[in-house]
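First the structure, then my questions, so here it is.
One protein chain omitted, others in place.
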Amino acid sequence: MSEERDWATHREAKANKLSAMSSTIDGKFAKTSDAKAILEGLIAPGDKVVLEGDNQKQATFLSKTLASVDPAKVHDLHMIMSSISRPEHLDIFEDGIASKMDFSFAGPQSTRVSQMIADGTLKVGDIHTYLELYARLYIDLIPNVVLVAADKVDRDGNLYTGYNTEETPVIVESAAFHDGIVIVQANEVVDKLPRVDIPADWVDVIIPADEPYQLEPLFTRDPQNITELQILMAMMAIRGIYEKHNVQSVNHGVGFNTAAIELLLPTYGEQLGLKGKIVPNWEVNPTPTLIPAIESGWVQSIHSFGGEVGMEKYIAARPDVFFVGKDGTMRSNRAFGQMAGQYALDMFVGSTLQIDQYGNSSTVTNGRLSGFGGAPNMGSNPTGRRHSTPAWQSLRPDNDPLGKGQKLVVQMVETFGSNKRPVFVDSLDAVEVRKEAKLQNVPIMIYSEDTTHIVTEEGIAYLYKTSSMAERQAAIEAIAGVTPVGLRSDPAVVKDLRARGIVAFPEDLGVNRNQATRSLLAAQNMEDLVKWSKGLYNPPAKFRSWS
Amino acid sequence: MEKMHFNYAATQPIERPVHIGVVASGDLEVIMKPTDKKESELNIVTGSDGFKEVWQNVLNRFFDRYPLLADFEINDFGATPGVVNLRLTQAMEALKDEQ
Partner (left out) sequence: MNSLWIFPGQGGQNAGMLQNVDKTLRGHVEDLLGLKLLDTDSAYQDSVQLQVGIELLQVAQVNAMQAAGLKPHLVAGHSLGVFAAAYAIGSLAQDDLFRVVKRRAELMQGAYPQGYGMGVVVGLSRAEVEALVAQVNRPEHPVYASNQNAEDQTALSGELAAIDQVVTLAKANGAVLARRLKVPVPSHSPLMAKVGTQLAAAMADVTLQKPAGIYLTNYSGRAVRQVAPVREDLSNNLAHPVYFEAMMGVAHDYEPDSIVNFSPGRPFRKVLGQKFGDLHQVNLDQMSVSDAAFLLTKWERGTY
């Protein structure tokens, strides 16, 4: 007679681990000074560990503590992280605590990540978009331990994550319901939470942190730095894309190009008579440059992936627009935001560092492996979409009886980057980086087939209208300036493309280049934004130059 | 400091002078004046040496699209090709606006 299989091995292992640490854990609470012992006791060699590592929020106390554990006790960890953001996220590899990493974004550590992969100190499972990584937490990257951060915690162990909830719920759920161990660093322990974001039942250990978790204002752009070229491109985008396709819902990738669009809605958009006609619904972080448009009545709703430092009071005072709890503070959710960005938006507008002759774009350049983050998700056409909106439908090909619409994916770039090197290139640096970083595929951010429009200072290429790759390339060449790609442009071909509406120069759109001045911006500096917000917006120190 | 000189065949004479752009880092001034000559003549002064080929490319592209017949004086302070294109096309537009 064969032995009965034990079907509860994970549960038993977890119970054993927690009971072995019972002298250091009171209810769910451990002392700050016991943090190292807790991690050494609850994390086993070879464990899959999620460390928060969000785009904005960093569980700094836990990451520093993890970097201090004894590699003899805790080693060969398989790390799963949305964002490699802090030096100690990589120190743990040099020091023999971790050996493998699956991640999405590495922007803040892109140089060191590249170097460590080249040196063999960092072994990468793969690079993902945010949504892909969250999805794998439920399939084949199910974590043994998750290390997350919360704002406030009550005596029962319920968590309040507030504005910067980001991906904490999706991470915690994957561990809580598969016998993973959930360890939380908390800024504060209080008697009563503003509201419960994550229930105590999902949480195993809470450690009060020695300092508040790190939070960066990543989505704030000072209007002072917006250039006339960006203003011209923004005017073309509003006229030639937002208006033309009747866009109702949008995500703006972070950057100065999109900040310029936001600040031109109340002025240029108003001149065009577009208020109330376009973009009432947004999936975007609460960026301050949206304040004038919100105050002027352009915006009905904004759902956000995360918060933005300094915007708290403004958001709390505008609950009709933002997603605000009964308690009056915002809740964000990156997983749902990415899902919405994928399926529920008419358009994505972003920028990039390089575009090749075919229209593929990448932010990965030699020596800097920045990963993907959310952009490929937002900047791709979801073939699983079925519902129709006017903008999506307007891209439906004429000649296909079984055809359907397409998401607008817009890349906005100047032909030359700030380093004076061409953005349009024959071959992406990413092709070389694939070899250097030993990746399976070239790390392309947005593929040509998903890119429907490219906007440069020369004009707009309506790529979705092209009927062959050769025509697509010609359209790109027409607006690629004097880059190696643009220099191949044939004036006769450009004339034809313009006549057929595949390429538009400013004059074809009725956009006046001499109107592209900074005075067209609804706000020209941070002080203007504060005024628009009626004093509710509180810029972080690094953006304050006048007080 | 570099001085460059270019000539371009052109077909659209301008009727009045125009001055666009600013004397500022990363920017340039374009001054266009009507001419009796059969070709456009350009005199460029720049603080960024070694970019003659880039200027040639920018100007080829501009004159392909907008063959304005004029005398051009350009004072450049390290503008990128995109900014050069902006100022030249703004000058072109300013002329159209009043014609």
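Letters A and B mark the chains as written, and numbering starts fresh at 1 in each.
We take it that a residue touches a chain if its C-beta (ideal position, glycine included) is under 8 Å from a C-beta of that chain, and two chains touch if they have at least 3 such contacts.
Just so we're clear, the structure is a prediction, and the values are computed from it rather than from any experiment.
Student: For the unseen chain, which displayed partners does it touch in the full complex?
Tutor: Spelled out, the missing chain touches these shown chains: A, B.
Student: If the hidden chain were put back, which of A:368, A:407, A:453 or A:513 would touch it?
Tutor: For the chain that is not drawn, the touching residue is A:368.
Student: Among B:6, B:51 or B:72, which residue is in touch with the absent chain?
Tutor: Spelled out, the listed residue whose C-beta touches the missing chain is B:51.
Student: Which residue, A:313, A:396 or A:544, contacts the hidden chain when the whole complex is considered?
Tutor: Checking the options A:313, A:396 or A:544, the one contacting the hidden chain is A:544.
Student: Could you tell me which of A:24, A:68 or A:115 touches the chain that is not displayed?
Tutor: Answer from the full complex: A:115 touches the omitted chain.
Student: For subunit B, which residues reach the chain that was dropped from this view?
Tutor: Residues of subunit B in contact with the hidden chain: 48-51, 53.
Student: What subunit A residues would touch the chain not displayed?
Tutor: The list for subunit A reads 87, 91, 94, 108-112, 115, 119, 367-368, 419, 421, 541, 544-545.
Please note the rule applied: only the chains that are shown with their structure count from here on.
Student: Distance from the CA centroid of subunit A to that of subunit B, rounded to the nearest Å?
Tutor: Using C-alpha averages as centres, the distance is 41 Å.
Student: Write out the stretch or stretches of subunit B touching subunit A in their complex.
Tutor: Residues 20, 54, 57-58, 61, 64-65, 80-83, 85-86, 89-90, 93-94, 97 of subunit B touch subunit A in their complex.
Student: Residues of subunit A touching subunit B in their complex?
Tutor: It comes out as residues 228-229, 232, 414-416, 420, 456-458, 481-482, 486-487, 489, 491, 494, 505-507, 512-514, 516.
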